[in-house]
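Read the structure below first, then the notes.
The complex appears here minus one protein chain, its other protein chains still in place.
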Amino acid sequence: MSTEAPLKATPTTQKQLERVTIRFAGDSGDGMQLTGTQFTKNAAAFGNDISTFPDYPAEIRAPAGSLPGVSGFQLSFSSTDIHTPGDAPDVLVAMNPAALKANLGELPAGGALIVNEDAFTPGNLQKVGYASNPLGDGSLKQWNLFSVPVSTLNSRALEGLGLTNKQVDLTKNFFALGLMFWLYERDMAATVSWIDDKFKKRPEIAEGNKRALKAGYNFGETTEIFHERYVVPPAKLRPGHYRNITGNEATALGMVAASQLAERPIFYGSYPITPASDILHQLAGYKNFGVKTFQAEDEIAAVGAAIGASYGGAMGLTASSGPGIALKTEAMGLAVMVELPLVVIDVQRAGPSTGMPTKTEQGDLLQVLFGRNGESPLVVLAPATPAECFTFAIEAWRIALKYMTPVVYMSDAFLANGAEPWRIPNLADLSSIAVPNRTAREGFYPYLRDETTLARPWALPGTPGLEHRIGGLEKADVMGNVSYDPDNHHRMTLLRQAKIDGIAADIPPLEVHGPAEGDLLVLGWGSTYGAIRSAVKRLQDRGASIAHAHLRYLNPLPENVGDVLKAYKRVLIPELNLGQLRMLIRARYLIDAIGYNRVRGKPFRIAELEAEAVRVLATLGVTIA
Amino acid sequence: MSTEAPLKATPTTQKQLERVTIRFAGDSGDGMQLTGTQFTKNAAAFGNDISTFPDYPAEIRAPAGSLPGVSGFQLSFSSTDIHTPGDAPDVLVAMNPAALKANLGELPAGGALIVNEDAFTPGNLQKVGYASNPLGDGSLKQWNLFSVPVSTLNSRALEGLGLTNKQVDLTKNFFALGLMFWLYERDMAATVSWIDDKFKKRPEIAEGNKRALKAGYNFGETTEIFHERYVVPPAKLRPGHYRNITGNEATALGMVAASQLAERPIFYGSYPITPASDILHQLAGYKNFGVKTFQAEDEIAAVGAAIGASYGGAMGLTASSGPGIALKTEAMGLAVMVELPLVVIDVQRAGPSTGMPTKTEQGDLLQVLFGRNGESPLVVLAPATPAECFTFAIEAWRIALKYMTPVVYMSDAFLANGAEPWRIPNLADLSSIAVPNRTAREGFYPYLRDETTLARPWALPGTPGLEHRIGGLEKADVMGNVSYDPDNHHRMTLLRQAKIDGIAADIPPLEVHGPAEGDLLVLGWGSTYGAIRSAVKRLQDRGASIAHAHLRYLNPLPENVGDVLKAYKRVLIPELNLGQLRMLIRARYLIDAIGYNRVRGKPFRIAELEAEAVRVLATLGVTIA
Amino acid sequence: MTDTITGADNGAGNGAAATLPELPVLTRKDFVSDQEVRWCPGCGDYSILAQTQKVMPDFGYPKENIVFISGIGCSGRLPYYMNTYGFHTIHGRAPAIATGLKAARPDLMVWVITGDGDALSIGGNHLIHSLRRNVDVRIIMFNNRIYGLTKGQASPTSELGKITKSSPYGTVDFPISPLAIALAAEATFIARSVDTFTEHMQATLNAAGNHHGSTFVEVLQNCNIFNDGAHREFTDREVREDRTVVLEHGKPMIFGKDRNKGIRLAGHQPEVVTIGENGITEADILVHDETDPLIAFMLAHIYWPEFPVPVGVLRRVSRPTHHQMLVDQLAQATATRGAGDLTKLLNSGETWKVE
Partner (left out) sequence: MTDTITGADNGAGNGAAATLPELPVLTRKDFVSDQEVRWCPGCGDYSILAQTQKVMPDFGYPKENIVFISGIGCSGRLPYYMNTYGFHTIHGRAPAIATGLKAARPDLMVWVITGDGDALSIGGNHLIHSLRRNVDVRIIMFNNRIYGLTKGQASPTSELGKITKSSPYGTVDFPISPLAIALAAEATFIARSVDTFTEHMQATLNAAGNHHGSTFVEVLQNCNIFNDGAHREFTDREVREDRTVVLEHGKPMIFGKDRNKGIRLAGHQPEVVTIGENGITEADILVHDETDPLIAFMLAHIYWPEFPVPVGVLRRVSRPTHHQMLVDQLAQATATRGAGDLTKLLNSGETWKVE
């Protein structure tokens, strides 16, 4: 099409859809994360169910127009309950040739492709190795291409505002956003007021962004290249107050909530690392909640300081990602030995070593379970959705405090950065998790255990008459003095193990989505919940005898796991690793669980899990329509 | 008895024994380790098979006479093949009340008890809580007590030498040694010349020690309290040159041998930690073998420097114990990613955390296998005896160099400090393990793999034309550039795993001692070899259908393990942990392997394993005579 | 705001204990724990323990408000012997653990006990960072110039070329000055004493205990088993007055049995001079100034035999402490934003209602 925008509106038809997945892609500097987030907020506020997946490069600002510099944001919004950001986009918005090249492979044939044709300059094309311009050479025939001169149109719209070329260019993402708002019949008011608020000190920038937004909208309205508009009606969500939330946000909020429910302050010791840093950024802002944050010199100091704080009676918390967790292991062993409450968050990313720091993976399960010297049992939890990150922050603390134990809380890059609507809980519905400090002198021994929980008493420095010494050397049972007695060591090792194992009686049983027995159980943990749930649902709809169970408690395992597993002919365990949970399950229950394992730095697609389940069912002689 | 030594010799009878186990116990300052070592050398040189177990306190010099200050050395010497230092002593030499109290519990009724009665002063008795003197109150009736005024006799023997009281007191261990030499009819010449050599600059001390030694011997000769002397004839060992060797010594020597066989220098980066430090001490003396040692600022720097040295083409080696290994895990992950040869020695000790630093345990198996972020496979080996520590040092390097991979070499405190006679290998019998450096430019890519081994080329800095960059970020297959490509990451993760798995084809199959099928297989790994071997042997002699197999390769496992295990009705896995190998075996082979697990900081006793095996056999309805 | 914890059920607040009513008068014996002391006979650690127990009553803290945190090493056992709260942690990390404790519990008086290996080798980085942050913790480093507990390897303060178990051909690692490191790390209190200088050590520990902020005290300590006599040449009774110089703020650096030797600056370089010789008078002698970093640097680097060894307080300055700044930020945030309202927080950002 020409760079002249047609001036007259053409009537378009309207179509109702159940679900739409859009991927915005552009240069890191193009503001794609912002565009995606704005659309997400809009869809959420409109009442759609949503799920998002931001995917940005490791480079801060890779060279403009380069492949490594491509930043993407995928969101799925729906009139029904959804659990993933969508396997593949229905619409790809590509702001430059690099974004096109990097993402086209995932756009199904027939998918809509909206590109900023102005960015397809010979220079940009060459940067990513396009010999000819794909917009003109017919190579995009299998897609539904909409080639829009976004930059030209946008700068025209902003003429006379006195902005520099660079400033104008930075607004073009709002043009794209406006166009998408038009396409999906969305109201822009919230975005407009967000812009006003965000740039309240620079009104000319605010004006530029608003004009860009409206220009995009109007472009849709006035051109005839789009013949249809789409409506995705609101979903039937459970009544309540909602907000949109990422896993990292929910984790941070959950920690603050836990602090209030435990009536103790959080001390957060941390060292920045992708993708965990945002938890630090967020908690650092909660000082009026009594949260103390400490950016340590390294991960060891971070966990050390958290242990020190717990020793003092605070809720010592630390977070990192795989390489940083590796550094914390020695100190985590100390926490196991001195039996202090501690929560360690592991926001997993693709490894080994530095790996792919911005990409997701479930590669640290065995590390957190076993990556310490000696027999060093602790609790491992894994929320399954961004919203659960809130609940499980409280659950982690409930267990840590009640049982005087370190708890590892497993998240991952996908969970951390992905967003979904969150029904904001009512505080009154949350139970207290407070535990008392030991103050009575009589009968006090540092390692005298509670009969039920096997927890030792928490006697804080400052408590008169309870002066005592703890440390990393083996402790005499009850008395707590240093002991080299062989039988004592054996007993204490078993006691530490028994304390953790006993927690199984204090956690909910594993739930099953689907028939209580049948052909196939798909067992997952962590952020793969949505993809597994959706795949299993589809197969249930297709008539398969299949169920889904998702472990939130990895250590100890719920008591009913063995019974659940044994009720199915096959057990399939999909993981974003080479089979870590599978190993645990096989060892414990001697069940020939099958793995589906991909480490691509990306969440599972529903379709691949569906296909794999069909394959496994076929080994039982079951064919699915 | 009175403090007057009788002056006339009394004829004694002589008795021949197959095996004797002596435990020397005294204050840390009493020189018990030295006494034990001297007796061991004597027995070894005499031709007995021997096995030793030093057991010393964590304190450098705990307060004289206190329980924590007790230092022990147990040795077993025999005219037949033995594998352990004995379950319990036949003779306990206790130099003071603390030594008596700490060790008496392990002396079987009827065992010989030789005590230094001079040390049983009210003060010393009170220090360890003896209300009355056990030498006089009849409480030792069930043992064969020989109460000797060692200090008195000894100082009398040294009179006129001009030594201070303290110097005299320090020689009394030689009195005890002399007495034992007499009791077992041993020649003292080697010890005499050892003394002469050791104190050649202080002849009066040499003289004092020699007099003490002879006084002890003569005391046996001239008193009538011992009515029998014992002879343990030489064992029928395989012909050859022998020396006595501990695991740590054999490890250090093996590393030097590996260096010669690989024709590359060893670079040893280490940070002191019990019980691994002696490897550093020993390697630091081998400078004329081209061994460079580096006492780093911490364990991370130690492994880092070793990786740097390997990058430069040397054999980068590091060692630690559990807490230090925990610190090395992040860097070990780097070595996995950059695929450089590296050997990491883990001399395990009782954990978790600081635990019991001088005591043995097998608690780190899962840590070394899984204690890294992401999917990070490497090779794990575990020698079973002090002598094998030599062979497996070479084997570790063979694999590390051939496959360009980190290898973890598992030892433990018992293996490290225990000694046995070692048939010194003939160098000509050892094969070269040399590998070439990559020098050819043509077709060079940093991650182009050898088709058989899947090893990448080792292109050293300094090689013209092969300039390239490596690092901890995911690498593009073949090319080796940084890659965030999802499929590449999956492929590389599988390739790293396949490389390690493939080594299974290049290691010997698991051997079985005993019938190739039957009721019970006892499967072990590491330093428990001797106890398991002996227990199984006893039961075989008692007619049980039982076999023993011992894993030296923990990752990958030998290819025949599954077949071996399936040939027995039951598999029992004794470990000095809570079941770490057992978990791996169950997960891999879905076999309901049973564990026998003790964490007492001590090696297994033969008898307990024998009893456990009998118990397991009983579950099969088999009773053993 | 959920930020106040004390050991007591309903704690008396989190300021210095001095504000608590009616303290019982404590004596040295109150600070002796029931644990048997297990250092080698003759070890310098005994004296350090004794002096530490002796000065404890001076600070006006009830003993339950005092915490000793140690790393690993022979020195690391000290907390077991103090009848206070104690935490024997892991190698090198005590300063980090103490940082968290003090941040969480400003009401406690926190001491860190460490060795030359624990503090300067594996723990060097935590030491530096706790000092620069002015964490209000008193770090006492026992410097025996050797690894004691692991039986005699070289430490970062061992002399170049020293023969130890790990260096049979002599070390090749140039030692560092602990005081210079503390200074570069911006510690606000830096001092040195000697295990056998009992009174001086008490005075030094006393000064350390009364400082608010990052406090680093090096105690030269004899390990009679693995490095006997490491400091003997200038600490032996007969020579100590001639071979050490006792620093006192505002006083000239005069030393010697006859009090006639001193340190003077020639240009900006220190030199030892004799008062009364070559026309030198007391007025020429450099006056110690605990706030002058250049003097501290100079003192951190002079050593026997070229110079007398300085003992006493090298540096003492005042700067806001880490925990105070944290607490102030919390107070400020609460003042400006109100005490945290969780319901409001959860409902912040863009929310919507589903009916």
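Labels A, B and C are assigned to the chains in the order they are written; within every chain, residues are numbered from 1.
The definition used in the following text is that a contact is a pair of C-beta atoms (placed from the backbone, for glycine too) under 8 Å apart; a residue touches a chain by one contact, two chains touch by 3 or more.
Every value quoted in this text rests on a predicted model; they were computed, and no experiment measured them.
Touching the missing chain, out of B:S79, B:N209, B:S259 or B:S483, is residue B:S259.
When the missing chain is restored to the complex, the residue among B:P425, B:P486 or B:P509 that touches it is B:P425. Screening C:E64, C:D116, C:D173 or C:E218 against the full complex identifies C:D173 as the residue touching the chain left out. If you put the hidden chain back, the residue from B:L183, B:V232, B:I307 or B:M492 that touches it is B:I307. Looking at B:L466, B:V564 or B:V622, the residue that reaches the missing chain in the full complex is B:L466. The missing chain lies against subunit C, touching residues 121-125, 128-129, 132-134, 156, 169-170, 172-177, 180-181, 183-186, 265, 268-269, 292-295, 297-298, 301, 319, 322, 325-326, 329, 332-333. As for the chain not pictured, it touches subunit A at residues 59-64, 66, 68-69, 271-274, 277, 280-281, 284-285, 287, 293, 295, 297-299, 323, 353-354. Listed for subunit B, the residues touching the missing chain in the whole complex are 41, 44-45, 47, 190, 237-244, 253, 256-257, 259-260, 263-265, 267, 269, 286-290, 292, 294, 296-298, 300-302, 304-314, 316, 330-331, 334, 338, 423-425, 427, 437, 439, 459-473, 481-482.
Throughout what follows, only the chains that are shown with their structure count from here on.
Note on chain placement: the centre of subunit A and the centre of subunit C lie 44 Å apart, centres being C-alpha means.
The set of subunit A residues touching two or more other chains comprises 330, 334, 338, 471-473. In subunit C, 72, 88, 90 are the positions where the chain touches two or more neighbouring chains simultaneously.
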